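Before any comments, here is the structure.
Missing here: one protein chain of the complex. Every other protein chain is in place.
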């Protein structure tokens, strides 16, 4: 692999600062975490988007959350077909090996992946429909939900509603995994749906009884 | 989706604390990020492990890193077969839509996924070999590299070497993506391999010339 | 004292969140509490165990409970011998200076201190019998009660019964303090014994008439 480069200097500098402060302050705890293993209380499925920091929002330090991040915080349906399924592998590890108590799906405003899915559904994104488009194929997980928001005229409002549908779709797909269904039935695991507004810092949770999102 | 539950109170409390401090202090910036979109300098591919916080190690704030996290920070080979590929979708979005300048793969010590792959390679993990094991199927991405470390007797040292091979495997697989190869050739993108020791806070980078990891 | 270190950053962040929310919302009340002094209605004697939060269980805010926490929520017998007695000092201050109306002893399941006492009573914990073992010497307060549960074969049931005996022992020892006996006789103070199951969230109280614990 002769294409890898050394780390840019500004990141080396920041790492050295962390080593001398954040690491040094917590050395004992990090060593225990290394020796005894992690015991995270929750798994979070969040978007790769650089503007969404679940650890900041919840003041979480090393060891608290097992975090999977993908485009648009999507969970595909259960499909044990022998292929590589990164999201399903992360969920399986969290629930069956780490036995997390909470599984949180965190959606967000201004999601580029969700917008791409809208464009695709409206026939405005032929490049995403190509078989070779990984983003297009990935967003097909969400596409069936588009009918729920197809009638909304205002594009901004439509996108914000569809982002919440992405959270609901993931929650629904999670329940298709046998090990999740049984853990939920056994009251060993609870699912939670959240949506955050990047610009306003607001946080909403999915209320299953009313089938809508409410301010936290 | 009638299985979702409200957020536990301790997370609500912490969120409210962040809203009043971390968010309030940065409101103008977060609003700009929301309106103008993200422009991350780097994509980081890291593990879901709760003990690895790339934002802490590099003192990164909202907007800096586009982060994908999966089991063992693995990148599968390029396979445009029309299936859902979460990792490939995240990489495609980062490189072709966001045009990040750096793509960093961050491995780490005590990786449960890598250990599972070792167990599988040694014939000690029949449950991971089942077709229905998502973790097992996912770790097959790394399995061909096992021959590089098969002769190491000390199991701790073997795992630490194999964790570094997971980084190298991901770097190699990244280069099989045509849009990455061309961006690297055009000097628009550079790849970086890192490995961190959770307990000691050490950081190593992959030196392509010597084909080994060196302390940062 | 050149061994003290600054506070870890994650606690600084959380403190700042509390200052901007929990404190800010209650500033007037906290200032009154500071100026006029505390006037708690009850003293609670609870275990140091991190899983037992008496303020959560009873929704108690600042100013309500005067709380002493030690290993296994034990009260030693009255012994005015001039030595340092931390538990007795806390009780004296609560009853004679603050004149609390209730004195609550709260025991709990899975108590490590109580288990240590069982191990000691069965001759399985020589390290706790050493004169230098503070935990061993402290648990001797409870040891005489072991005969009440010595015949129970199931170790889990034995521990749960002994945890309740720790509450009864503390209630009995409280009555050996002259200032408590007289306050109880004058109907200025009432004693209460509780036991909580950490995993199930159950709460039982000691019924003095039947000499047994009943569900609250």
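By letter and in written order, the chains are A, B and C; residue numbering begins at 1 in each of them.
Keep in mind that, in the parts below, contacts are C-beta pairs under 8 Å (C-beta built on N, C-alpha and C of every residue); 3 or more make two chains touch, one makes a residue touch a chain.
Everything numeric here is computed off the predicted structure, so don't read it as measured data.
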*Chain not shown, its touching partners among those shown*: A, B, C
*Please identify, in ascending order, the residues of subunit B that touch the omitted chain?*
5-10, 13-14, 17
_What does the interface between subunit A and the hidden chain look like in terms of residue numbers?_
25-29, 31-32, 36, 39, 41, 59, 99, 101-102, 187-190
*Which parts of subunit C are in contact with the chain that was left out?*
1-8, 11-12, 14-19, 22-24, 27, 30-31, 33-35, 37-38, 40, 43, 48-53, 55-71, 74, 76, 80-94, 97, 102, 104, 109-110, 112-113, 131-135, 137-141, 168, 171-172, 175, 184, 190-194, 197-201, 203, 205-209, 211, 216
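Operating definition for what follows: only the chains that are shown with their structure count from here on.
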*Copies subunit A and subunit B touch; is their interface built from the same residue numbers (over half shared) or different ones?*
same
*By CA centroids, point me to the most central chain in this structure.*
A
*Using mean CA coordinates as chain centres, what's the subunit A-subunit C distance in Å?*
42
*Per-residue overlap in subunit B, given as positions that touch at least 2 other chains*: 14, 17-19, 22, 24
